[in-house]
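Worksheet: the structure to be examined is printed underneath.
Every protein chain but one is kept in place in this view of the complex.
Coming up: chain A.
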Amino acid sequence: MDDIHKLNGTHIDILKEIGNIGAGNAATALSKLLNKKIEMAVPHVQIAAFDEIMELIGGAEQVVACIYLRIEGDAPGNMFFVLSLEQAERFIRQMTGDETFSFHEHPTELGQSALQELGNILAGSYLSALADFTQLALYPSVPMLTVDMIGAILQYGLLELSRVGDYAILIDTAVYDERRPEDSVNGHFFLLPDPDSFISIFRSLGVELP
């Protein structure tokens, strides 16, 4: 799809629904894992220039914990689960019972692999919901965990798109613990489909192409 500006309201709604279904499934998995209620924000679908994308997510230099996987199959793309360091540490402490875990002072391997596993479970449930909904075959790569500047990480999601233009469609869904809504901006699923994947997604759902 060469001209993403031809997307209309119906297309945007479809992409939002994808964020809804994927992240909804992942939130349920997270809720079971942590044994608490996890809420989900209304997904945002953002069509923005690369630099605007960086601004929208809080600036390229912001340091985050991120689980990234590449999606192969009928609708290739990139998926990121992004957490603030504080929120990632909180997850790790809850999952491992290790109250001293910190990325700066006490980054145990167990803690990091717990976070990786969390990413595994969430990304897997997001993708399987998406595959069921679209009837597309989607295969995730092994998820990788990294703690670094978000701009440097998200660049991987923009590579395929950059061959076509300077804009990206970002499907962003936030999840949060309902008792701590102040942290709602901290857990984000970002789905960045490759350019041609939009065609596969719309076609699979019987929506007219832009």
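Going forward, contacts are C-beta pairs under 8 Å (C-beta built on N, C-alpha and C of every residue); 3 or more make two chains touch, one makes a residue touch a chain; residues count from 1.
In the analysis below, contacts and distances are computed from a predicted model.
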item: Chain left out of the displayed complex - its UniProt protein name, from "phosphoenolpyruvate--glycerone phosphotransferase", "Hydrogenase small subunit", "Probable chemoreceptor glutamine deamidase CheD" or "ABC transporter permease"; value: "Probable chemoreceptor glutamine deamidase CheD"
item: Residue in contact with the excluded chain [from A:95, A:121, A:149 or A:207]; value: A:149
item: Residue, one of A:63, A:95 or A:207, that touches the chain absent here; value: A:63
item: Missing-partner contacts on chain A, residue numbers; value: 2, 50-51, 54, 59-61, 63, 68, 70, 141-142, 144, 146-153, 155-156, 158-160, 162-166, 195
